[in-house]
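In this view, the complex is presented without one of its protein chains, the others remaining in place.
Labels A, B and C are assigned to the chains in the order they are written; within every chain, residues are numbered from 1.
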Amino acid sequence: MNTTQLKQAVCQANLDLVAHGLVTLTWGNVSGLSDDRQVFAIKPSGVPYADLRPEHCVLVSVETGQVVEGDLKPSSDTATHRLLYQAFAGVGGVTHTHSAKATAFAQARREIPCYGTTHADHFFGSIPVTRPLTEEEINADYEGNTGHVIIERFSGIDPVAMPGVLVGSHAPFAWGKDAAQSVKNAVALEAVAAMAIDTLALNPGTPPVDDFLLQKHYSRKHGPNAYYGQK
Amino acid sequence: MNTTQLKQAVCQANLDLVAHGLVTLTWGNVSGLSDDRQVFAIKPSGVPYADLRPEHCVLVSVETGQVVEGDLKPSSDTATHRLLYQAFAGVGGVTHTHSAKATAFAQARREIPCYGTTHADHFFGSIPVTRPLTEEEINADYEGNTGHVIIERFSGIDPVAMPGVLVGSHAPFAWGKDAAQSVKNAVALEAVAAMAIDTLALNPGTPPVDDFLLQKHYSRKHGPNAYYGQK
Amino acid sequence: MNTTQLKQAVCQANLDLVAHGLVTLTWGNVSGLSDDRQVFAIKPSGVPYADLRPEHCVLVSVETGQVVEGDLKPSSDTATHRLLYQAFAGVGGVTHTHSAKATAFAQARREIPCYGTTHADHFFGSIPVTRPLTEEEINADYEGNTGHVIIERFSGIDPVAMPGVLVGSHAPFAWGKDAAQSVKNAVALEAVAAMAIDTLALNPGTPPVDDFLLQKHYSRKHGPNAYYGQK
Partner (left out) sequence: MNTTQLKQAVCQANLDLVAHGLVTLTWGNVSGLSDDRQVFAIKPSGVPYADLRPEHCVLVSVETGQVVEGDLKPSSDTATHRLLYQAFAGVGGVTHTHSAKATAFAQARREIPCYGTTHADHFFGSIPVTRPLTEEEINADYEGNTGHVIIERFSGIDPVAMPGVLVGSHAPFAWGKDAAQSVKNAVALEAVAAMAIDTLALNPGTPPVDDFLLQKHYSRKHGPNAYYGQK
């Protein structure tokens, strides 16, 4: 995929966010990484989705964080995306939204336990929530430090098996092998959050699923023994 | 109905799932049985609904579970559908979704009591929830055993009068005389679940409806004395 | 308005129910009364909204309850509509739905207190809930007795100032001066119910609005001193 194709894929992924009902106003952005992991394309900051075209997407260097192509300013969350690409091998797309139900969990500072197979199909265990940023972290390099607390929280967690996180008092990030897959995981995260809110209302003591059910469902869709889909 | 017509009906029923807002991404599948109950047509695994055409639907033998026609892999839930057709006389269509509110009940492992006439019009009593599968059942033949725990739970329950179930920690299945009717029952199940969540929030001690009201409403739409609709 | 125009208005009112998101499958019906209050037009039973045309609407005699024009069976709720026209002077349209939030109140058997001006603009006080029907009432003339318990509940209540009710364990009915107005009141009832559920979750002890606020808002839109709208 060349950078023109990458910008087209990233533009489409951003528009898919809207189609899936995950964004209000301009609250959301998707990026996608080049095959050589040198640059990523990302939504420009504050541009209405109705006006978004592939050539608006901005190319940013993974190494330096500098814009390497594009006339518009990249998303204000660009530094967070960049750090995730640096830290998470196997991740080639990142989605940030303020989707309503996942954001409620982030605000309540509760992780989302795995209450069922919908969750297990996409996230291998409880979806974690980061610690709050300190005053110093917020004032020095806010978006970079948002990336750092995510990476800190993923110490010992495989980001490929757990393709999403709740940033405490903020909102979710999701990721995947490319931009399109990161959007699908953002959709799944929101759906799982919505179901979990109702599940907890119906039974506050709902136990997480058994480990063997989690293992089974995740491996139906992921890894060498996957048998879901056409491949 | 020949198998070409059956595949058209099953394709349409799968698309109706989307129109009714019951599916997110590719989480859902509908099948329909041939008139001689020898084969059923089912959605292929993981194909986006936007791309789905009748010729993609796969014909599977009820007796052997083998694909008898079609180039794509059938839904990963095919074994569950097959067992329901074998066990439930009078059932000619099966719908599986992860619709949000019904799945919340499944995750909370609570049955849905009959709180009103909306429920009574479609489901004759509490909508049951299955027991969790054991580790052995999950690892040996997961989708088949999902069918078995449904059938086990329906010991003493008429599946024609109770056309749906909540698989614990998983999601709902619904069924009916054909694919289209199974979708309608899946729609009703989701609507009834949504109303029940709010009903319980308003009055945690809401009693189920009186037996005579349940009987009356169900028989308005079903059985020899039905007087709802044009027939 | 002649009967052809009446059937057109009633058909349109039924379609408006769908546009307002108040109906699932075929769960809902609207009727409208002729100017001389002799006949009413009503949706046929169980016909999908997508297929509904004005000539499908059935004309029923208010006095006898018999069909006087139309090839299809009228709604199974026809007897309820008829009794409301007989009992409630000033009512010329009736809407029945199973809209989700109002039905939750009906199932929980709780009236909806007036928590704000949205409610006060349409309903002059708490929206009442009927008592459950007895076994005898259900088995003898179910739909007629549904009308009777509504009328019984409205002893001392002006149906023009309180254009809706919750039938316990069933669902809402709303009414108005004509079919279109009854749909608007059904829309308002559902919106008010949704807000009340969230209001109670946020503050279970929310007091109803002061009587003078109720009086003010209702009279802004209704009665000789109304000043809302263009008339």
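Just so it is clear, contacts are C-beta pairs under 8 Å (C-beta built on N, C-alpha and C of every residue); 3 or more make two chains touch, one makes a residue touch a chain.
These numbers were taken from a predicted model, which means no experiment stands behind them.
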{"item": "Omitted chain - touching chains that are shown", "value": "A, C"}
{"item": "Among A:170, A:184 or A:216, residue touching the chain not depicted", "value": "A:170"}
{"item": "Options A:4, A:24, A:38 or A:230, residue touching the unrepresented chain", "value": "A:24"}
{"item": "Where the unshown chain meets chain A, residue by residue", "value": "24-25, 27, 44-47, 72-73, 76, 98, 100-101, 103-110, 132-133, 135, 138-139, 142, 169-171, 197, 200-201"}
{"item": "Absent-chain interface as seen on chain C, which is shown", "value": "115-118, 121, 184, 187-188, 191, 194-196, 198-199, 201-203, 206, 209-210, 212-213, 216, 220, 227-230"}
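Simple rule for what comes next: only the chains that are shown with their structure count from here on.
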{"item": "Contact graph of the chains (line, ring, star, complete, other)", "value": "line"}
{"item": "Separation of mean Cα positions, chain C and chain B [Å, integer]", "value": "32"}
{"item": "Inter-centroid spacing, chain C versus chain A (mean Cα positions, whole Å)", "value": "46"}
{"item": "Overlap residues in chain C, where contacts from two or more other chains coincide", "value": "none"}
